[in-house]
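The chains shown are only part of the set, and none of them has been moved.
Chain nomenclature is as follows: A, B and C, assigned in order of appearance, with residue numbering initiated at 1 for each chain independently.
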């Protein structure tokens, strides 16, 4: 009986009735906006994120004349994407620290699998707007971002703007956590609010990680606990890669 | 042959092939988010606006202790809701003058048909987020806002938080304009960018107007021209009222 | 007995004792500052707005190299121009939505009567600063703005910077409203605070309108009511054109 089989044999403690290693129902619908070069609505259960990839000529000042492109990301939550309404960041006059942290993470993750030289002197901006939040918005955003980014690169190839696909590898992200003492995959909001440890993993198609952010919310976590989370994440990522490919019609 | 029949007899000059007094295909889908007390996705052709109505206890400081409620609105466009990406207002650190103008208009329009005393000391915030923009986002937002607001008031009635429906009348909004010399109803982006005159009308179920904003974009407009636009708006509003009622299951 | 004669026959209901179609005492004093290329102090009764027109070389980035000029406007109220002191916008760190709405309106109105090609690659900025506010500041500002703008264009002609007057038509603005059930012209603050409907009209010398902003403050307004306001505005504009011309020594 494998590690996961053992976990799953337990009477589940998850509010949703899911098994510890079970993802929520995940869908990635592409082509959801008319204008963006790439777009998708990615749903992880009730979490829904609208992702667009926009191609623009030119690069930020610090890259001028270096013969390479740039990929960056912005993230936002609609004010009533949450249980109670949050203040609109545009009205507040600034993005919160959490927002900036998340959009930096998405941008770094995308750049980890893009050949910026092959992109040429242009920028792709990934906008991730949370329509509905039920935990895991940043991992859903990253998973969808790669799909939108791939579509935008395909567009550039088809339009013969570039001749080589700058996408080097597949990438997806998933959250794991220790809930009620048990390592579980893909936390929803109810689990996330009560998790003892919360960890986000960004993993490439080759199986390497490019980002890990793990936080002990109420207590520290042991090496074994962390390893169990890492195992769950690897297994989850493989499912996400398949869903991404399916969304892209591969 | 009536005024509109005469207009429609002309070989249409509209890029979409619509008749001068023809609305785009309009849909109002309610209940599109899990958390908001009222919500809808309103589409005027390719223009799509997600509207939520959020009920919160308490009122702004200037109304404290006056025994009445408040209805306000916020408006935003997703960065890639437009043909080319616009800067995210939260990143820019402020809302543009246009955004503020529109959200003030939506708020005033809603308050025109709400009995704020009957609402009690609570606030309903209408969030109008443009998912895709193809002209007429503010009028689509107002039309959807009334639907979301009605749902939120129904929620308060059902929950017995209030005993009397604060909604006094129905309200909807529509744009009209003079395009290629002809008065037309419900401008799309291509028409809007080239219109000689652009006018937005907010009209109540009783047939009165509560807001008119008319602008001569390239030249002034005559009294006759304005009257033709006003006629179109009245006729369009009647269609919108029916669509709103249908969306609410009336 | 004409429509206006009938109105005026009524025992007036206006706090100021004015007849329904009677403007306040209006003065436009030009040349009130030493430095601006055009300037005036425009008074509509107790409302006083200092307007300057400043010519600057160059145009905003979005017009670079297009062989045309630009006219824009900024608006502000001195903190104690009002009955009770308002917060200074420079100290608050931003302009209110109302301020932005008004300055956008002034700018659009001026551009409606200027040949931007004839202006060449230069910008004229109209600053409208309210010294004292008693209702109708935006319409007084527009009426004065045209005078200051004309002076600045004359200056450019006299200095032989341009060879053709870019001013295409005259333009003025006036507010009307329904006060105590009666349509009245040129609302003062006391009327404005209690008006059922408030409408601002920007009208050109040729009799066309370029902007209409009408708001039902407490209830909607009927088509007939709106038409009565429009009639008042047309009549008022003719008086304003004469005052503008007199101020310019024509």
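Assume contacts are C-beta pairs under 8 Å (C-beta built on N, C-alpha and C of every residue); 3 or more make two chains touch, one makes a residue touch a chain.
Model, not experiment: these values are computed from the prediction.
Peer 1: Wait, 3 copies are placed, so what's the full copy count for the complex?
Peer 2: Every protein chain is the same sequence, and the full complex holds 6 of them.
What we mean here is this: only the chains that are shown with their structure count from here on.
Peer 1: In graph terms, nodes being chains and edges touches, is this line, ring, star, complete or other?
Peer 2: Contact pattern: an open line, chains touching in sequence.
Peer 1: Interface check for copies subunit B and subunit C. Shared numbers divided by all numbers used: above half gives same, below half gives different; which is it?
Peer 2: The interface of subunit B with subunit C is built from mostly shared positions.
Peer 1: Could you work out the angle of the rotation that brings the CA atoms of subunit A onto the matching CA atoms of subunit B, rounded to the nearest 5 degrees?
Peer 2: To map subunit A onto subunit B, rotate by about 180 degrees.
Peer 1: Counting in whole Å, what is the centre-to-centre distance of subunit A and subunit C, each centre being its mean C-alpha position?
Peer 2: Averaging C-alpha atoms per chain gives centres 52 Å apart.
Peer 1: Suppose each chain is reduced to the average of its Cα coordinates; what separation in Å results between subunit A and subunit B?
Peer 2: From the centre of subunit A to the centre of subunit B is 34 Å.
Peer 1: Using mean CA coordinates as chain centres, what's the gap between subunit B and subunit C in Å?
Peer 2: Their C-alpha centroids are separated by 28 Å.
Peer 1: Listing for subunit B: what residues touch at least two other chains?
Peer 2: 94, in rising order.
Peer 1: Which of the residues in subunit A come into contact with subunit B in the complex?
Peer 2: Those residues of subunit A that touch subunit B are 33-36, 39, 46, 50, 52, 54, 56, 74, 76, 78-85, 88-95, 99, 125, 127, 129, 131-132, 134.
Peer 1: Could you please specify the touching residues of subunit C with respect to subunit B in the complex?
Peer 2: Touching subunit B from subunit C are residues 94, 97-98, 100-101, 103-104, 108, 112, 169, 199, 203-204, 206-216, 219-223, 226, 230.
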